[in-house]
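What you see is the complex with one protein chain gone and the rest in place.
Up next is chain A:
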Amino acid sequence: MTDAFRNRIDLELTVNGEAVELTVPAGRHLIDLLRLDLGLTGSHAGCEHGVCGACTVLVDGAPVRGCLTLAPQLGGADVWTIEGLTDRGLVADLQAAFVARNALQCGYCTPGMLVAAKALIDAGGTPSRAEIREHMSGNYCRCTGYEAIVDAVETVARDRAEGAMS
């Protein structure tokens, strides 16, 4: 048995709505699959132990840590990253609010922040500031001090709720 046979996994999954087939090392993490194998560098590695949230992406609709998710688990999975969410306009209102409120500085945490915020906003309703802060507490930002991020998420939640009513 060759090393390749033992240590490599054939994988088929969907990333940003596109079918992907590839062979990866058995120990490949999702964040490395995205960045190294697919060139999707919008998701970032920050701490590589699941604390900072910079690698947050959607897997089958749920936000997950790209650095803790093993790629071989993802056969048949539906993965969305900031690139695909942007192309499909799925976070356009959040992105516009982040820019308008300057809810990003260096931008390194931002793709993960947007994915985390999307999960909260898509759940509907108008979360309180405390609820927004609690929900976003898995995503580390060293630059902003968080208030602008909370403001931006709050604005989008309110706008969507008003849009749903009208």
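Everything below uses one rule, namely that contacts are C-beta pairs under 8 Å (C-beta built on N, C-alpha and C of every residue); 3 or more make two chains touch, one makes a residue touch a chain; residues count from 1.
Criterion: contacts and distances are computed from a predicted model.
> Absent chain per UniProt: "ATP synthase subunit a", "Caffeine dehydrogenase subunit alpha", "LrgA protein" or "Peptide/nickel transport system ATP-binding protein"?
"Caffeine dehydrogenase subunit alpha"
> Out of A:33, A:121, A:141 or A:156, which is the one that touches the chain we can't see?
Of the listed residues, the one touching the omitted chain is A:141.
> Of the residues listed, A:43, A:69 or A:155, which one is in contact with the missing chain?
Within the whole complex, the residue contacting the unshown chain is A:43.
> Identify the residue among A:33, A:59, A:109 or A:156 that touches the chain left out of the display.
A:109
> Among A:22, A:38, A:51 or A:119, choose the residue that contacts the chain missing from this document, as touch is defined above.
From the options A:22, A:38, A:51 or A:119, the contact with the absent chain belongs to A:51.
> For chain A, which residues reach the chain that was dropped from this view?
25, 35, 40-49, 51-52, 54, 81-83, 86, 95, 98-100, 102, 104-111, 114, 129, 132-134, 136-150
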